[in-house]
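Removed from the display is one protein chain of the complex; every other protein chain stays in position.
Letters A, B and C mark the chains in the order given here, with residues in each chain numbered from 1 onward.
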Amino acid sequence: MATTVHEPPKIGPVRGAKTARGNGGWNLVPADGDLRVGERGSPPPASVGVWVGMAAITMSFAAFTSALIVREGASSDWQHFSLPSILYINTVLLLISSFTLELGRRSVARVMSRSQDQAKAPPLWFYVTLALGVLFVAGQYVAWLKLKSEGLYLATNPSSSFFYVLTAAHALHVCGGLGGLVRVIRKLRRSDLRRSTLDATSYYWHFMDVLWLYLLMLLWSKM
Amino acid sequence: MAKFFAITIVVIAIASAIPIVMHMWPMPQDISVHGPLIDEQMADTMAEAGISFLAAQFILAAFIWMFSNRSREAKIRRFPGGAMGLVIAAVLLVGTEVLALGVFGTKAWAAVYFTPPSADAMPIQVQAGQFAFYFRYPGPDGKFGTIHPDKIDEANENFFGLDLTNDPAAKDDIVAAEMAIPVNKEIHLLMHTKDLGHSFYVRELRVQQDFVPGLDLSLHFTANKIGKYEIVCTQLCGLGHYNMKAYLEVMSQDDFNTWLKQQAANQ
Amino acid sequence: MHDMSTHPAQHHHTAPTSFIRKHVFSLDHKVIGKQYYGLALIAVYIGMALSWLMRLHLGWTNLAIPGLQWLSKTGAPGGVMTPEYYLQLMTMHGTIMVFFVLTTAPFAGFGNFFLPIQVGAEDMPFPRFNMMSFWITFVAFIILMTAFFVGDGPPLSGWTAYVPLSAIGAAAGPGQGLGQILWAASIATFCIGQLLGSLNFITTTLDLRTRGMTLMRMPLTVWAWFITSCMGLTAFAVLLPACILLILDHVAGTSFFIASGLVVNGALVPHSGGSTLLWQHLFWFFGHPEVYIAIVPGVGIVSHVLITNMRRPLLSSKVLIGCMATLAFLSYVVYGHHMFVSGMNPFSGLVFSFPTLIITIPATIIVLIWIGSLYGSKIRINSASLFALGFISMFVSGGVSGFFLAQPSLDIYLHGTYFVVGHFHMVMAVAALFGIFTGTYFWFGKMFGRMMNETLGKIHFWLTFVGTYAIFMPFHYLGFAGNVRRYQAFVDDYLQPLIPVHRYITVAALVTGAAQLIFLYNLIHSRFWGPIAPENPWEATSLEWITTSPPPFDNFGGKHIEVFHDPYQYGIEGSTNDYVMQNSPEQIHTERDEK
Partner (left out) sequence: MRKRHHFVVTLSVVVLICCGALFLSRDVNAAGEGTITGTVKLTGTAPHMRGIDMSKDPFCVKQHENNPAHLEGVVVGQDNGLENVVLYISEGLSGSAASETPKTVPVFDQKNCMYTPHVLAMDVNQSYKVTTSDQTTHNIHPNPNPMTGNIPWNVSQPPGSAPITKSWKAEEVAIPVQCNIHPWMHGWFVVVKGPYATTDDSGKYTIENVPPGNYTVTAWQETYGTQTSKVTVAAGTPATADFTFKAK
């Protein structure tokens, strides 16, 4: 809201009269009480929104987890199997992608903070990240094929069911992240990328890492 | 308008209370040993809930009556005690109230669920299925034959999927479509469901328990009044849910023995 | 600093011109709010029609309802409802009402329209998400409706869709095949829509408050919507996975919920080892917060309207907010009280029982704050305030029956009877609807630029208020008599004598339902021919009243809002008007200042 200038508030005539008692129980700040919205600007919505979104996603996966634990305990038909080793490669890919994204973000941020106009050409790192992300999803798919070849299908056993469901859910969210990344690159090209969008996207991406590490641990301990 | 509204609230409140006070649709007479605890608890709760209901509605009505459509000049007056007073009052009054209810309620709950059935309790198995109950008595050997779901064949009345050729325990099991129990004898009811979630509800026994697929629960109770009562299903189980019922006959020990002989003969 | 100081809300400041962008795929939170409200309106009348059919059938079981056979030939041959069709209608009634009325209208509908305005924002931070949120919800509604017309109709497993009934498929009963899948798909879609909505609500509240709008200066409605969206964010995020697992059990042959060795309709079910209670836990972990998602916005709206019409602030808004937050929090730790007799460990029954009883404390405080604030106030009687006061009465009536159901020992007797039906209709359905009516009569002018007809409004109120008591109080009595719910006919011997009561309820329901047509007429008529609404018809103080009715595209016409006061500066004496707008810079002396 910096775009508009506004005059300092006029202080009106003081009414001496008493007001109602118990006026909501909060104390009156006469004027410009809270300036967190205004010139100094609030944390832009994107970076708040992304946290809220991550909270929701966390909740969903918490639900999946509790379902998994309850279902495992529900009966003795839980079949253990060894995770396809490609998962570990995928993990490394994802971690690296986070790193490259961070490099890209830093470089763009540097330009942004220096001058109004921002880097026209999106740094190479973004494309690397994109590629790694795609590789990760593809890798997950390979992992599925591996399980299929072992005769472990979605309905074979609760353990395999949960494996597919969890990996699929996570892969879907990663695809969302990829979408965001593409958007960032496009905006950079059009040079109307907002810092907050960039940060939000990268937070989300790192969150996908953390989530995946958690899932890997869960699967590793349960499968 | 406002005064009329206040009156309406009072009238509705009283009208709502009358059927309760007059016992127009009372709970049926209790026939179980643990029942009195529940009934007592019900009465206490009714008293407390009723009082708070009437009090709240009356005060609401009174204030609407007193303070609506006042002149613009009328002064806004402050509620004596203010918010904090109310909060403290609420926490103390309601807090102690619900705490008391909770503590005493626990007694009734414990009477049903925390006490193990006595050693000489009579085991009866009830199997729920769309949309009927079937009851099984272990017979002379006192052992239930194992249930083989793949052997369940209603067309030939093998409701429990018993293996009558190979399973000695199953041979003398007595299966009936109604439940008969001797009076003043503790019953240990083993609950099994054939297909979906159902529930076992006998108003007079003050007993309600769901059947959970894949999870065999058990109940125990003692009926102390002879008579014929209805067992109904209270867990939505499909199109015949409303018609899923059976009869519970509480008999004297002798009548029960003869009844059991009859059933044995029908097998 | 091109980005830090500006908000995306300002990035679509030029109002759209094309009809589609303006009224259909609009990014404007106000249009989206109206769209949600419209959806709820359609849904609520469908749901009401369903309840009429159900009531008729319960009163006169073999009654041929003319025309019903056109809705479903097999479901109602010659207009006589079959048992399965009754249950199917019941399921749809519950699902439509809970999801597409009680969640959409007070939360998504009014919230979308007024939350940004009341915090002085120009729009939601993520308008595209906001638009998607509505259209996804709309798709969910369409999916649910199609269930009426496919295969053997909608599912019959109730709005709780307990497994394995809902997971096994067509063998379990009519509608349990395709119908049930559509149901689960619809609810899953709905969850996504509401998650996007909640995301917007929370971010708006935290982020887009205008200059001077401290958290403690937000109107109570904003607080209510904020708390609700926090609940929505967590609750729907749990229901979504649950629905996915249900669909997989249904179509992909997995066994999350279906136990071993089930023989349904003479055939052994090919699943094994699933946990029946797992669904109930997941569902009710969503389900109980959902109850508060329905009622908390009502609490906010009612407080907002009451204060305006009492011409004084509440005794303590802080306490009210605290109570709403407590309710929200407790709703997650009490959900087990829906499962007292469903085979949980009896000890956990106790564990869930106490917090449930504790909930009555914040609820009581809320009521006491309202009643206490009524004391010594200057109540203005109009349709809005009547419904607000009616809400209090309903909230109390529905609340006290909670005393019973909170205790497992009494739940043994009352669980699964009409007592429960009476309880949740009173406290959740009717109370929430009263909240919606309150909001409608209060804000209609602001939303549509024309005032509603007060006389019709009052007639509507009297019929509804008396009618709902006439319908739902007897439900409790039936419950004490042990009348089991979800029965399409009362064939049990002990239920025969209760049939007259059901007939009476049916009549009451028909009349009260008819009264809602007055409301519909009032809405439509006022929308087009009502008197033009002034900017601030109720002499209210919060920000929605400083702009035109209806507000311009950017809410305040580019004018910059600065907030100097708490939202509810009423009862200020010694001047022509007894209130001070939230954005007026004049200073007020309170006794607190003098101390």
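The criterion applied here is as follows: a contact is a pair of C-beta atoms (placed from the backbone, for glycine too) under 8 Å apart; a residue touches a chain by one contact, two chains touch by 3 or more.
It should be emphasised that the depicted structure is a prediction, and the values quoted were computed from it without experimental measurement.
Within the full complex, the chain left out of the display contacts the shown chains B, C. The chain not shown here is touched by just one of B:Trp25, B:Phe53, B:Phe79 or B:Phe131, and that residue is B:Phe131.
Mapped onto subunit C, the footprint of the missing chain covers residues 61-62, 74, 77-78, 80-84, 152, 170, 173-174, 265-267, 489, 491, 493.
Touching the omitted chain from subunit B are residues 129-133, 154-157, 159, 176-178, 238-240, 243, 245-247, 266-267.
Keep in mind that, in the parts below, only the chains that are shown with their structure count from here on.
Averaging C-alpha coordinates per chain places the centre of subunit A 48 Å away from that of subunit B.
Of all residues in subunit A, those touching 2 or more other chains are 20-22, 25, 74-75, listed in ascending order. Those residues of subunit C in touch with two or more other chains are numbered 259-260, 273-275, 277, 312, 314-316, 319, 571, 573. Residues of subunit C touching subunit A in their complex: 1-10, 125-126, 195, 198-199, 202-204, 206-214, 216-217, 233-234, 237-238, 240-242, 244-245, 248, 252-256, 259-260, 272-275, 277-278, 281-282, 285, 312-319, 558, 560, 562-575, 584-593.
Of all residues in subunit A, only 1-4, 6, 9-46, 48-49, 52-53, 55-57, 59-60, 62-64, 66-67, 70-71, 74-77, 116, 154-155, 158, 161, 165, 169, 194-197 touch subunit C in the complex they form.
Interface of subunit B with subunit C (complex): residues 1-2, 5, 8-9, 12, 15-16, 19-20, 24-28, 37-38, 41-42, 45, 48-50, 52-53, 56-57, 59-60, 63-64, 67-70, 72, 74-79, 82-84, 86-87, 89-91, 94-95, 98-99, 101-102, 105-109, 112-114, 129-130, 147, 149-150, 152, 154-155, 161, 194-197, 199, 201, 203, 206-210, 212-215, 217, 230, 232-243, 245.
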